[in-house]
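Comments concern the structure below.
Here the complex is missing a single protein chain, while all its other protein chains stay put.
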Amino acid sequence: MKKTLIALAAVAASGAAMAQSSVTLFGNIDVGIRHVNPEVGDAITSMSKNLISSSAIGFRGVEDLGGGMSAAFHIEGDLDPDTGTPGGLNFQRRSTVSLIGGFGELRLGRDYVPTFTVHTKYDPFGTNGLGSSINQFGTAAAFGGLSTSAVRSNNGIGYLAKFGSFDVAYMYAPRESATNSNDYHGIRAGYNAGPLSVDVATASEVGVNAGAHNPKRTNVGVAYDLGFIKPMFQYTTSKLEQATGDTKVTNLLLGLTAPVGPGLLRASYVKIDREIGAAEVDAKQIAIGYTYPLSKRTSFNANVARVSSDAGFIAEQTGYEIGIRHTF
Amino acid sequence: MKKTLIALAAVAASGAAMAQSSVTLFGNIDVGIRHVNPEVGDAITSMSKNLISSSAIGFRGVEDLGGGMSAAFHIEGDLDPDTGTPGGLNFQRRSTVSLIGGFGELRLGRDYVPTFTVHTKYDPFGTNGLGSSINQFGTAAAFGGLSTSAVRSNNGIGYLAKFGSFDVAYMYAPRESATNSNDYHGIRAGYNAGPLSVDVATASEVGVNAGAHNPKRTNVGVAYDLGFIKPMFQYTTSKLEQATGDTKVTNLLLGLTAPVGPGLLRASYVKIDREIGAAEVDAKQIAIGYTYPLSKRTSFNANVARVSSDAGFIAEQTGYEIGIRHTF
Partner (left out) sequence: MKKTLIALAAVAASGAAMAQSSVTLFGNIDVGIRHVNPEVGDAITSMSKNLISSSAIGFRGVEDLGGGMSAAFHIEGDLDPDTGTPGGLNFQRRSTVSLIGGFGELRLGRDYVPTFTVHTKYDPFGTNGLGSSINQFGTAAAFGGLSTSAVRSNNGIGYLAKFGSFDVAYMYAPRESATNSNDYHGIRAGYNAGPLSVDVATASEVGVNAGAHNPKRTNVGVAYDLGFIKPMFQYTTSKLEQATGDTKVTNLLLGLTAPVGPGLLRASYVKIDREIGAAEVDAKQIAIGYTYPLSKRTSFNANVARVSSDAGFIAEQTGYEIGIRHTF
């Protein structure tokens, strides 16, 4: 049996040493078969990825600095199990170093923006698979190129902290040059106590990116876990200044998760409204999914979603997918 | 001494836990010096790679799901030790997730195609180095762009199983779109008992890729280990429909491996015949190589190969290479 070893001098020497300092390799592969039947054009059967989670690999670690302080790092990149990640492994999912103490966490590097937490936490499908609301309101087309930092930002200078049931996250990212990026500010505040979770976040960017002037986004999410069912609500409003008239996009999500049999049922209804000047269009997505666990790390997943839309906004289609997820 | 640790909480906690679940980092570096003397043009001395094996790095793991079932993953990409992998690490060598049980193995993702097993198993040089037959009949030039899936396929839906001395592998890969790829079907059956190994495989693709219509390939390999010598035979026939007349390519390999001194001697004779309509050309390659082991993981390797060919088919040349291989 061919095995390869990672040097573990300190671990072998002392269990205490291991507690003080560790590096973890982690990853996830989520792949399946997808059948999409668009209103216009031929149905396509394909190998899909990321039905319920992002296929990824990364390394992270924590070092105890003493005195209640620690240093940490986290680098993580996407995997494409269907094609072998032909663009090459990068660490654009997250690349951060942190200093953590009684004051909270100072985090530097490429990271998720504060508003993204609301998108993923208050969507039963997170931000993956046919059922996720991000498919519709995360796209440049839906937004008219509304935001350059809907998910992550380069050059993030972040502060995160918990105060009892409350937690906050703030990020600033400098513009760096007149053309390359925006000056980004974002903040999120959350409250988690017993069955109730509430988060509200807002972000604004100053700059011009390919016609996208000063994008702003605010979102709020609420969930309440009743045990047999966990309903959730998410509302996002986004705005972009444009010479041809401002673009405004609002997104509403009503969703739920529910333990059914050995697994978890997910369902959501999403409504997207876009105004460009006086022109209004909207689209709707309904989705249902089920996760059947084979273990804590491995599961079968299936999703069904249908998108309906005003003409010229989002492509109308019905999609089905079934697959395997394995974390490591 | 600067060492870095991989977190091993479960391992430290329990040997049993480790048996149930593991992730392995593995890799290989195979690099040397090559001198190629072509019939036309100047001789070139270069740093070569992959004399007897592919330089690569990867991660793989298995999780015991109980009840005779397990989940597994395998991601692996090429290394270029001569240049530092300037194109970036990807996982195009293999990116799969598997569900394994009494029924066999269901494997999803980018993987080797069934016919490739015959190419590598019944060539004394495998598919690496100056001596491999894949140098000649794996090339698009030799095939007239015959096959898009000679080695691996994206989007593979595979089934593998063993039945006593027999094993089978099947792969289907959906076309996904009208232009991007072919609809692939491939199957292999093998028999391994005592000194005898036999494999036969066939594959067909439906689609049009840059003028390559409906490629088909069938190959068979036989080896018999007499102890002091292991002769092997491989025959492949490939076909491509083209407006200008069908292309047919046949490849014959006669080879052997033999334990000599502390190491292994390899030798092969390869003949490639190509017909495009009424035009026939052929080429021959003879090769000899030797592996001198320094340990199970490290060896010296040397290969010599000579290619002779009808004009305009494959470049005639004589090549020599010597190098080091180290696996980890």
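The first chain written gets the first letter, and so on, giving A and B; residue counts start at 1 in each chain.
Quick note on the criterion: a contact is a pair of C-beta atoms (placed from the backbone, for glycine too) under 8 Å apart; a residue touches a chain by one contact, two chains touch by 3 or more.
This is a predicted model, so every value here is computed, not measured.
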**Prompt:** From the list B:Val23, B:Met69 or B:Val304, which touches the chain that is not on show?
**Reply:** B:Val23
**Message:** Out of A:Gly61, A:Pro81 or A:Gly131, which residue would touch the omitted chain in the full complex?
**Reply:** A:Gly61
**Message:** For the chain not shown, which residue from A:Gly109, A:Gly186 or A:Gly319 touches it across the whole complex?
**Reply:** A:Gly109
**subunit A, residues in touch with the chain not shown (by the definition above)** = 1, 3-8, 12, 21, 23-27, 59, 61, 63, 65-66, 69, 71-73, 75, 77, 87-97, 99, 108-110, 152, 154-157, 173-174, 176-178, 327-328
**Message:** Need a quick check: the contact residues on subunit B for the chain that isn't drawn.
**Reply:** 2-4, 6-11, 15, 18, 21-25, 27, 29, 31-33, 42, 44-47, 57, 61, 79-90, 294-295, 297-298, 323-324, 326, 328
